[in-house]
Each structure stands twice: as C-alpha cells, then as structure tokens.
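For this depiction, one protein chain was excluded, whereas all remaining protein chains were kept in their positions.
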Amino acid sequence: MDIVEFEPEQYAFTFGGRPPQLRVEPGTAVTLTTEDCFSGRVRSVDDLPSRVCDLSTMNPVTGPIEVIGAEPGDLLAVHFAAITPTRDWAMSSTFPHFGALTTSHQTPMLHPALEERVWRYDVDVAAGTVTYHARASEFDVVLPLDPMHGTVGVAPAGGEVISTLTPAAHGGNLDTPELRAGTTLYLPVNVPGAMLSLGDGHCRQGESEICGVAVEAAMRTTIVVDVVPGAAPDWPRLENDDFLITTGAVRGLTDANRIAQYELIGWLADLTGLDRLDALQLVSQTGLAPVGNMVDTNFTMIGKLPVSVLGGRRPYDGVHARLRAAAGQLAG
Amino acid sequence: MDIVEFEPEQYAFTFGGRPPQLRVEPGTAVTLTTEDCFSGRVRSVDDLPSRVCDLSTMNPVTGPIEVIGAEPGDLLAVHFAAITPTRDWAMSSTFPHFGALTTSHQTPMLHPALEERVWRYDVDVAAGTVTYHARASEFDVVLPLDPMHGTVGVAPAGGEVISTLTPAAHGGNLDTPELRAGTTLYLPVNVPGAMLSLGDGHCRQGESEICGVAVEAAMRTTIVVDVVPGAAPDWPRLENDDFLITTGAVRGLTDANRIAQYELIGWLADLTGLDRLDALQLVSQTGLAPVGNMVDTNFTMIGKLPVSVLGGRRPYDGVHARLRAAAGQLAG
Amino acid sequence: MDIVEFEPEQYAFTFGGRPPQLRVEPGTAVTLTTEDCFSGRVRSVDDLPSRVCDLSTMNPVTGPIEVIGAEPGDLLAVHFAAITPTRDWAMSSTFPHFGALTTSHQTPMLHPALEERVWRYDVDVAAGTVTYHARASEFDVVLPLDPMHGTVGVAPAGGEVISTLTPAAHGGNLDTPELRAGTTLYLPVNVPGAMLSLGDGHCRQGESEICGVAVEAAMRTTIVVDVVPGAAPDWPRLENDDFLITTGAVRGLTDANRIAQYELIGWLADLTGLDRLDALQLVSQTGLAPVGNMVDTNFTMIGKLPVSVLGGRRPYDGVHARLRAAAGQLAG
Partner (left out) sequence: MDIVEFEPEQYAFTFGGRPPQLRVEPGTAVTLTTEDCFSGRVRSVDDLPSRVCDLSTMNPVTGPIEVIGAEPGDLLAVHFAAITPTRDWAMSSTFPHFGALTTSHQTPMLHPALEERVWRYDVDVAAGTVTYHARASEFDVVLPLDPMHGTVGVAPAGGEVISTLTPAAHGGNLDTPELRAGTTLYLPVNVPGAMLSLGDGHCRQGESEICGVAVEAAMRTTIVVDVVPGAAPDWPRLENDDFLITTGAVRGLTDANRIAQYELIGWLADLTGLDRLDALQLVSQTGLAPVGNMVDTNFTMIGKLPVSVLGGRRPYDGVHARLRAAAGQLAG
C-alpha cells in the first residue's frame, strides 16, 4: 500500500466551511503533519499564550481531507498507524479563565484569573519519555511518552461550522488519551467526502486535562481511512485490540457519561443480540468510564467495554482488524 | 498479630446514631462478615427486589466498630487484607426508579419505570470467576472475580445520621471498584471512636454501576485498622501499591470530579512541596479519573495518581505499607 | 382560636434526633420566635462570621414541635400567618468557601477564598423597608421588607438526622422567598408527630441567594398547623392565594428543576384529571420556574402554577383557604 504525504500549506480552525485540501480514496494511508495547539508560538516558559496567541490561532487542524465516495449516513473509519512528536520539546500552560478548577467563561466565579504559567517538557522519542520540570521548585519527573491526537473530526451536520475548540457529535476536540496509535476512530459522515481534519497532538494527557492544556506537540502522523456505508454512529466511537470505546461530548460530565454508557449498551446489544436490559446489566458490571476532558466547551466522557465479553464478535465487519493489518504492513 | 472475629447479630442501615458493636485497639485485624445489599432476600431471578425487600432492609452494614482512642480530626486507616464471597452465587437487578439511565426520584422523567429484572451470577472463588447469564437470550460470559466493598464509612460530623445508601465526606456508599483487597482506605474521624461500618460487597462492578446494582454478594472480609492523629482528610482517600486515590461524592459528576482532582492536587503538593500550580500541571498530565457510581444519592468520582511521580514519597508515614505488611503476615 | 406562645429555651441544629419541645393538636396556632442564622452573634460589620460563629452554631431552628396524631404518610400543613423581624437591624455577609460564585467545599476551585465582608441593614417594620448600605463606597438603597423563613422542616425518613443547612425531601433549608406570610407549606410526615422545626428568617432574599446569605433576622412568627391524613407529598409543596408551588432540592439546578416541574405536572393531573401529557403541555405554557437557592448543600428550584388554570379546584380539601381564614381571625 502506498502512503500519501500531506504537508498542509495553511491550517483550519473550524470543522466545516472549508474546501478540501486533499482528496483520497477509501483505503488510503496518509502521512501528515500537525502543528501544536498554540500554532507553535509558545516555545519557552516566557511565551505566555495569552500574549503570543489569540483565539484565531488556537488549535489549528490539518485538513480537511475529502474521502472520495463517503456519503451522509456512512461511517468514516480513521485508523491511527503512528503518531510521533516532531520536536524534542513540548509545551503546556495554564491559561486565564480556562480549565476545570478556575473561573471560566462558562463557569464564572468572582475570583481573579489563576496565574498564567508555562511548562516546557523534554521529549525523547527514542527513549519513549517526556520530562516534567516544576517551575516554582526543583522537581523533575520522567513520564512515559504516550502520543495522541486531541482533535479529530469531520464537517458537522446541518450546515454548521464549529470551532476546533469544541468536541461534539462530529468529533472535534474530544481530548481523550484513548486516541493513540493502534486505535481506529469511527465518525459519522455528514457531508459528501466527510471532510476529515485533525490536529492538537499531545505527548501525553491525564484523564480530565484539568488545567486545560495537555503536553502539546507538533506531530507526524500516519492514518489509514476507510468508509463503511450506512453505518454512521450517533457519537464518535473508537476501537482498539482490547476495547470497544464510546464517547459522549456535552457540557456536564453526568450527561456525557449517560451518552457514553448508553452508546456502549446499544453497541453491545447490536453486536450480540442481547436485549437492552441484558446489555445494561453486562455493561454495568464490565464497563469502564474514564473522563476525557472537562475543560473544553463540551466535556468528554469515555465508555470502554472489553472485547472479551463479545465472544469473538467485532463491529463493522472487522474494519479495525483490517486497517490495523494494513497499518502493520506500512511499518514493515 | 491476632485476628478478632466479628459476626454481627444485627445490621445497621445508617452511619451514625448507633452504639458500637465491637471495640478494638488501633492496629487490630478484624475478620467479619457482611450481608449483601438485599439483606440476602434476593436469591433467584424470581425474587424481585421491590417485592421481597423494602427500603428499611436495603444495604445493611456490619458495625459500627469503635476504634479506641480515635478522636475527631484524626485519620482512620482501614486496610483491606481479604474480601471473599461466602456463597457460590451473587445477584444483580434493575430496580424501579433507580439507575443512571432511567427516570428516578432525583432525575424524574415522564416515562414509566424500566422493567425490573434479576440476574443470578455463578461465583467460583477458587477459579476466580463470576459468570453472567443473559435473561432474554442464550448468552453467558465468564468474568474475572474482583471482590470489593461498595459501602465503608464512619459516623458523620455534626451529629448527622446518614443512610447507608449515600456516599459523602464520611465515606458510605462510595461504590468504587478501587476498594478491593490490597488497598487502604483513609477516612476522617468525626466522633470519638470513629464508628466504622462496612458492607455492600460486590463480586465485581463496572465504573458507574449504571443499572444501580453491582454483582452483590455476602462477604467474609479481613481488615486491619489504624489511626493517624490529626490527619483527617476532607474527603475519603485510598492508597494501594501503585496509586494515590481520591474520591469526591456529590451529585453531578462534574463537581464530583472537581473534588477528586482538587484533592489529588492538594495531596501531591503536600507530599512533594510543589506549589499548587506545579501540582495542577503534573496532575493534569498524569492523573486518572474513572467514575465510581452515578446512581446513588450522591455520585462518586475517583482521582488516581501513579505513585511513580512521587519520587519515593508516601503519605501518612507509610501507614499503607505497614498495614499491608501486617496483612501479609496474617495470610502467612 | 387560641394562640400558643412558644419561646425556645435552646435551639436545634438538625432535623430529626431530638425530643419535642412543644406538643400541639392539629388546628393550633403557635407564635414563636426564631434566632437568625448566625445565632445572633453577628451584630456589626466587624463581626466576621468565621470568627464569631462556628458550624455548630450556624442556622439554629426553633422546635421540634410535635403535632399530635400526625402519622407517617400524612401531610403536615403549616400556614404562615405572620413573620415579623424582632430587631431594627439585620445582617448579611459573604463567608469563605460558601456561595454560588466562589470556590466551595463541593465546587472546589484553585482560587483563594473571596473576601469575607459583613453588611448591616436597617429594618423598619412600620415602613415596610430594609435598607442596604454599600461597604466600599457611598451607596444606599431602600428595599421592600419581604419577610420569609429560609428553613422549615420535619424529621426525615429512615432514621436520618440532617443538618439544618440542608434542604431535601423533609423540607429544611429550602431558602425560597415564596415562604412568606399568607402561604401554606405542605410537608410529608415521616415520624409520629411530624416534629416540625423552623428558623432562618430573612427580611428579604433574591432568587438564588448567590452570596450564600440573605438579609438575616430574628423573627416573631405565627403559624397554624394542620394534618391531612395519607396525603404526604414526595417533595415539599406550598400554596398561596394565587399559585400552587412545588420544590425540588438536590444538587444541580437542572435536576432540581426537573423535580419541581414534574411535581407541578403530577399535582395538576391529580387535581384536574388531565392525563400526564395534557398536564405537561399546560405546565409548559403556564408554569414558572424561579431558583430558590444555589448555595446550600442541595440547591432548590421552585415551580409555580397559577391557580387560574385549575377552574376553581384546590388541593387537600381547601386546607389552605381554611388555615388562611383561621389566621385572619387571629389577626382580627
């Protein structure tokens, strides 16, 4: 299988509303680069994001990529074959009025904003590490590198054009560490060609991303895309070798979790023929429920069901295994 | 070390408001039994809980146990040495107006209640399995046995007496799978003697417990208790060999997660000397955030921080390691 | 009708768990006094609550009053005939870690607490005014006096003992301005004698009580109590000459509003014979939904339905009109 190389000439800041930058057939592998969420403008601990960035340059994505033949109602499968940081550093920060534990635009408090502070991490791809350095004291921690994309999505339904800062039914800024290499993301196709975009690479991220910013990095990423006709999910789904994974992205973790767990139940029922109540029972005892983020304009909850309960069944005619195998051949 | 055996003559249905049933010194190991959340009345799939139980018999706990010398402001450490189902079956069910995905007393909808249905699991302690059987179709799944206690707590502050159905700052019905053997639970002492009670054993439980009921079982459990003077946490905490674990238990997963993550930040800062912002950053990139339950009167979120980021530091003068070692000798 | 005078010798700080301080027959009028939420300790702008009060003296209530013959499952009707401030001043304040727009125990943020500040209002009962004085600048506003009780409730069900700071199904700290003279409050009876307590008088209060504290005052209050057998509501209800009023008290205004509106629908359906969907429609177009408080341990939403839609029907055999008439004779 050939790999299409795609180097973006400019970035997008919305899902929807933009002409395709690349057109590929289903089954194509694409290696592309993405810039970090700061558009690469935060490079030292003195580069305060609120000074060097503005909202119009936050969270650039590469794309959109038109997948030829994808039609509304289809499912777009995006397998992540590899995600590799392109620099030996990565940045994180606080940001005024942003985060889970601070006054914000949508959860305002009468406090002044938290201090804005920047952290610079050392990235060692060969060693598989990313190193934290405290700012106010001497304290370093070497952490495992665990690259992922925070933002992957398609053009929304209904003619909407949505900021790359928002996660929703079209994907977008889901900000879950589950979106790492080896995983297949399933998105609904809302417009002809799907119009896939991605960016917001993280060297790693905790569940919740509470300060609002992960270990942000430019990435070189290889994906393989495919289309499953008529199988559009209501909400983005993921699959890896061990888990079926659902997402719910609305404001309020309670409702986000309702969506993610409800999606697990429906998915399990569809695959196994269990009725809804029997599926509810099995998910209640085996489902996992980690937070994705609780800082974006919508919050993301993740539902995970071990594939071991499926008795060998796999969704979408085994597209994940097929794309994973294709990706393996690329690496070879 | 000796083990005190404690067989309850009657069960309690509240935290607070009851005289001690047992008095032990700090450092004591106690082996006790607990009944399941149905008071053992649901034994077959025909025993609908709403018919065979009433609210006055739901969620019995064994206790309270007075820990001699424990004073308000102290921390009570409860190490779980062993949790073993006492029967070769366990029960789960739906329950009308109860659960995360149904109309309920506190999230009322105009729908009639979901169907009430009971599932009976086979428990094989030697094999370490618990087996699910679907009710409406032929479908069985053998699952790993992973015993835990859903409800462990002390007498509340302020003279309150709280139902065993509620999780809050005093512990109670936290319903997190983290409360398994090998783990130490830290609770605040609010009244002299702490007045520890526990029950609600689960053979296993998913994160969220969305149907409202886990795989419920009577247990034979060994704990070792200890007291750390003046170290009462604001919210229940746990520790095992790999993680510091915090809890937040209020209604609404968003606020529950705020509490759990805020607690992680404070705990990390206290242990390492990091300032709050540096601790926020490190938790943002390394913290985990699974749901405990979203069905009880309060919901429970869990925060987890890998001890690998602590550079060898451990909280409360290493009480977890000490109790774990003591528990190991018991087993020996 | 005679009026029983009741001067409390000591105050209570919980609902439940206390012997009756007064016993009265249904139909009795009682004139009693209540202390303010600070136990009268905040008397000047220099009396910071966190210094002069502690949690064990916050929100005293007068009672409990045993209503002879009231049995679990009955409805206790409490008509407020008069609520009059007993002093010519009243106090308000901020309080660290308390309020809707500040970091708090249950919605923690990484900010330091807001400044603690006290306001002293002038109360003129004859003129019907209460006067606000700004602290940091010269700015005074004369406001209408609108006395109410923030906290009225009965002993909870299930043997629970609940702090007077909490609103819930037993009533308690509902903190709604609807609880003024001329209104009848309906509470479920959970224990023999109901065990009614009340306190937390406010000279007035905005909807939400966002700083956490109203215009707090000691009151001299006359109530008339009655019992309606077997009519216990699920949640506290109120009635005045113009509105049926429901309450929902849980954390999260969304669920609290679900409860309040659901209660309106059920109440309307019960009174008119409308089916649930027709009642939903009529409430959707005529119901009101003001916030009570969003600062207490539970938040309170209020549902209001104009009695004009009832075609002359009134609930509970007209107990409100009957008690209102009795109260009118007292005044005469």
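Chains: A, B and C, in written order; residue numbering restarts at 1 for each.
Here is the rule we go by: contacts are C-beta pairs under 8 Å (C-beta built on N, C-alpha and C of every residue); 3 or more make two chains touch, one makes a residue touch a chain.
Treat the numbers as computed from the prediction; the structure is a model and nothing was measured.
Enquirer: Who does the absent chain touch among those shown?
Expert: A, B, C
Enquirer: Decide which residue listed in A:Met91, A:Leu187, A:Ile245 or A:Ile259 touches the omitted chain of the complex.
Expert: A:Ile259
Enquirer: One chain is left out of this view; which of A:Leu110, A:Val125 or A:Leu310 touches it in the full complex?
Expert: In the full complex, the listed residue that touches the missing chain is A:Leu110.
Enquirer: Determine and list the chain B residues touching the chain excluded from the picture.
Expert: Its contact residues with the unshown chain are 101-103, 108-112, 114, 252, 254.
Enquirer: Tell me where the left-out chain touches chain A, residue by residue.
Expert: 13-14, 16-17, 55-56, 105-110, 158-163, 234, 250-252, 255, 258-259, 262, 265, 276-277, 280, 298
Enquirer: Using the document's contact rule, name the residues of chain C that touch the chain not shown here.
Expert: 92, 94, 100-101, 114-115, 117, 119, 132, 134-137, 139, 141, 143, 204-215, 252-254, 256-258, 261-262, 265, 272-275, 277-278, 280-291, 294, 299, 301, 308-309, 311
Just so we're on the same page, only the chains that are shown with their structure count from here on.
Enquirer: What is the distance, in whole Å, between the centres of chain A and chain B, each centre taken as the mean of its C-alpha atoms?
Expert: Distance between chain centres, rounded to whole Å: 33 Å.
Enquirer: Hey, how far is the Cα centre of chain B from the one of chain C, in Å?
Expert: The mean C-alpha positions of chain B and chain C differ by 35 Å.
Enquirer: If you look at chain B, which of its residues touch at least two other chains?
Expert: Residue numbers touching two or more other chains: 252, 258, 262, 265, 277, 280.
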